[in-house]
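Below is the structure I would like to discuss, written out as structure tokens.
A single protein chain has been removed from this complex, and every other one stays in its place.
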Amino acid sequence: MLVVMQNDATDEQIRRVVDVIKEMGYEGKPMPGAQRTTVGLVGNDGRVDGSRLESLEGVAEIIHVSRPYKQVSREWRVENTLVEIAPGVVFGGTDIPIIAGPCSVESEAQIVESALAVREAGGSALRGGAFKPRSSPYSFQGLGKRGLEMLALARRESGLPIVTEALDEEGANLVARYADCIQIGARNMQNYSLLRAVGRIEKPVLLKRGMAATITDLLLSAEYILAEGNTQVILCERGIRSFDSATRNLFDLTAIPLVQKLSHLPMIADPSHGTGLRDKVIPMGRAAIAAGADGLLVEMHPHPDQAMSDGGQSLYPDQLGRLVREARAIAEAIGRSITPVPGTVAAARG
Amino acid sequence: MLVVMQNDATDEQIRRVVDVIKEMGYEGKPMPGAQRTTVGLVGNDGRVDGSRLESLEGVAEIIHVSRPYKQVSREWRVENTLVEIAPGVVFGGTDIPIIAGPCSVESEAQIVESALAVREAGGSALRGGAFKPRSSPYSFQGLGKRGLEMLALARRESGLPIVTEALDEEGANLVARYADCIQIGARNMQNYSLLRAVGRIEKPVLLKRGMAATITDLLLSAEYILAEGNTQVILCERGIRSFDSATRNLFDLTAIPLVQKLSHLPMIADPSHGTGLRDKVIPMGRAAIAAGADGLLVEMHPHPDQAMSDGGQSLYPDQLGRLVREARAIAEAIGRSITPVPGTVAAARG
Amino acid sequence: MLVVMQNDATDEQIRRVVDVIKEMGYEGKPMPGAQRTTVGLVGNDGRVDGSRLESLEGVAEIIHVSRPYKQVSREWRVENTLVEIAPGVVFGGTDIPIIAGPCSVESEAQIVESALAVREAGGSALRGGAFKPRSSPYSFQGLGKRGLEMLALARRESGLPIVTEALDEEGANLVARYADCIQIGARNMQNYSLLRAVGRIEKPVLLKRGMAATITDLLLSAEYILAEGNTQVILCERGIRSFDSATRNLFDLTAIPLVQKLSHLPMIADPSHGTGLRDKVIPMGRAAIAAGADGLLVEMHPHPDQAMSDGGQSLYPDQLGRLVREARAIAEAIGRSITPVPGTVAAARG
Partner (left out) sequence: MLVVMQNDATDEQIRRVVDVIKEMGYEGKPMPGAQRTTVGLVGNDGRVDGSRLESLEGVAEIIHVSRPYKQVSREWRVENTLVEIAPGVVFGGTDIPIIAGPCSVESEAQIVESALAVREAGGSALRGGAFKPRSSPYSFQGLGKRGLEMLALARRESGLPIVTEALDEEGANLVARYADCIQIGARNMQNYSLLRAVGRIEKPVLLKRGMAATITDLLLSAEYILAEGNTQVILCERGIRSFDSATRNLFDLTAIPLVQKLSHLPMIADPSHGTGLRDKVIPMGRAAIAAGADGLLVEMHPHPDQAMSDGGQSLYPDQLGRLVREARAIAEAIGRSITPVPGTVAAARG
């Protein structure tokens, strides 16, 4: 940590900063410059809270040089963490799983039809919301526990593992009983009670980046889960807020190589929410793979024009098939491959 | 709701849109233009979900003309809602309460000293966190229930009502037993389980705007609380994310008159988080009052250089006194006044 | 300047950084930390370009501690610069001038009527565009030189000094012959050829903040003008781009005290473009004064519903009168005053 002094800071003010750093248990080294003095805090393990220093007289700014996170960092663990949500469906290795399915579970028929269509198209996991975080309290909020039961049925029928969202601790425990991976949505990325709760459950967690979250914020939220003992965390870029309403969100694909350099956790991408536009999902899904994504999360609905939510950004089943084929070609061009459908010959060989 | 067709949409595609609108229970009126046709959906009460229409062939865009919220709207209730968190401390009227106190409750001595300093400076309510949502799991997370007990003590000693944050349903019930107003922080603005929980508790709620929340998002989150039966909601601007790191957040004061026009709920401002810089809190607190804010929420610490969190943006007690004096002068310039300290002669007269 | 090394940087890489700093003519001081080493560059006068260092092996990040600007800095000149655009109309002192007028000069009658209305309402300078930077090439682009002649006429009729925009070097020379202050618009804030051109003209310059400009960017653009010899620069906040379309721009009032701390140049605010909504101009104009603005720039049109541009955000003349009255009350509450109308008794006394 570096404490930048104002250009007119007095010697006494600089001494006071050095003293407070000593009180905090570290060493402070003043380094005079042409315009201003900087005091370095030596011995910081990344957990120093700079607020005491920030408020001292003569201090202009605190600059954090150490990373504020720890267990999620590649400096903590060099090799990729592999997150296996079902036999053969592994995130973080050479193979790239594609998770697809409708925004919401709407009925037994709909979710089973969806699961079979995902399988048919070449996807390796099924998504579908039973608990839906909707901006409006009057929008469809999901079928809840019944939706989870329908997802379990769809898994039996299709052989695909299930990824579905939880909104609170109670829901997380319920989801953990039915699903293979608990999703934490963008709106709850900084719901620390929920992060701690899933950190105590032994299930893989898919953590989506919040709409205003920096990369550091995302990694700190993952750190909450690891700090509770659960290291099975998949991160997901899904678009952030920006000024152009031409797309629903601003899909930040650079986040993929950035996170992969800073952390050992797998990083996937959701081009459906990332763009909000059906006809942009295929090119941006391809782009995510080319950028190095460890997986895709895609909305597909057997009948988008009857969907109860997000119909406008859901792919048709044949479009999902096309996305998988193009993703496969891109993956191969960079020396990777798309995870085969669970239970197929390709999967057995893989 | 308006369905804008692509410029090359066929008559059949337009007919299909009209038919689907009919299936949804509304009437669709096509309106041909020079470049493209627009289909108006008539009879929308603000709750129509456009996703089915968005996915139809030939549809370019859905434009929402009706407001998606209802009970929070000034179209639903014309007069200001007055939220009284303690006798004489009312938000939404002519008087403007100032809530102040430390970021965190740190000890009995610290919070009682804070409360007395707030009272001395002219504030009318005490803030202080017992449950702290921190970006890092390794930062100080608050004293929890013990912190609430200390806040209750500070109330007895100072006569000031208490505003403090809850992070989950369990915490909200606990906060409700000790405090006068439950704060929902920016990170939880779209934690719908929590919003529903405080909607079922009979206590005023202070809902802070999320870092990436539009005005519509903020009002929709408040709608969740009202939809559960709790109409005692105070909204709060506290800065949003932007591209300039010169300030911690971008303090969006225009949100104040915007919300006041759209909604009957009181709208206050937090210049401490809004700027993140102690020396900007006074000018921006004044600016918030001039923009029409119905209250201020300010961080003050008796000894900022010993604070366990947010020391750098906390006012010294005498700075709070100066802010209250300047806020009073500004308030009077626009025909309003600052709420007197509870239990004083000024309060008795008020 | 601080060169932060990667946590696995070798001693040799650190030595190389120190050597390159030496080649650049400065001294490099390594400072080992618990996680990583930082190398301080000593002797930096704010003009060191870090790109050479950034590309060395083992370097994680370059942190600029010195300010990149110089003559605009308060460290260069402690006292406020006073910019006088006409006798008695001074920016940067205790008095606060209000510049008002239509978006565009449309006709002799319109601009003279506007000028008299501004004067009547209590404004001290007239704005009005002769060269208009419009997003669309098909929108009205201003009357050009004829517009400048009309502005000169309006000055003769009203006694008010003129502020008007220039779009290129040729236009700037023309504007300088007719007007009292050359405005550089937000879109041209980083048009360095134009900045240099107005830096060589002996006329005050009003420089508006660009839509994506940080405070540092704004000050660097002003530095271009000062570097050419023209120190008569007024800065102006006019809203930046953000994610909420509820307002045309995000009016960043914190920029006012920020700039005033960092620079000796006057900083004014434009609540018309800052909000884009007529009914928000009065509250946000008041807020700007309360935040410490050294002036206001406001759109007013004698007949907004006939305006050729920006009609929706232009005040009616009586609304401008109300804004001046309320601004005066706010100014007095913080110990300042509104500049009197040039040529009046109040001005003579002032």
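Which chain is which? They are A, B and C, in the order written, and residues in each are numbered from 1.
Here is the rule we go by: a residue touches a chain if its C-beta (ideal position, glycine included) is under 8 Å from a C-beta of that chain, and two chains touch if they have at least 3 such contacts.
The structure presented is a predicted model; accordingly, all values stated were derived computationally and were not measured.
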*Given the contact definition stated above, which residue among C:G147, C:G171 or C:P317 touches the chain not shown here?*
C:G171
*asked:* If I consider the whole complex, including the chain that's not displayed, which of B:G40, B:G93 or B:G343 touches that chain?
replied: B:G40
*Which of A:N7, A:Q35, A:N80 or A:T214 contacts the chain that the document leaves out*: A:T214
*Write down which of C:Y26, C:Y69 or C:F251 is the residue touching the left-out chain.*
C:Y69
*Contacts of subunit C with the missing chain: which residues?*
20, 47, 49-56, 62, 68-70, 133-140, 167-169, 171, 187-188, 190-194, 210-212, 216-217, 220, 223-224, 227, 240-241, 278, 304-314
*Can you list, in ascending order, the subunit B residues touching the missing chain?*
2, 4, 7-8, 29, 31-36, 38, 40-46, 63, 65-67, 75, 241-243, 245
*Determine and list the subunit A residues touching the chain excluded from the picture.*
212, 214-216, 240, 242-247, 250-254, 256-258, 261, 274-275, 279-280, 283-284, 286-292, 326, 329-330, 332-334
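Throughout what follows, only the chains that are shown with their structure count from here on.
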*Average the CA atoms of each chain to get its centre, and name the chain whose centre is farthest from that of subunit B.*
C
*Return the distance between the CA-based centres of subunit B and subunit C, expressed in whole Å.*
31
*Could you please state the distance in Å, as a whole number, between where the Cα atoms of subunit A are centred and where those of subunit B are centred?*
27
*Return the residues of subunit B touching two or more other chains; collapse runs of consecutive numbers into ranges.*
212, 216, 240
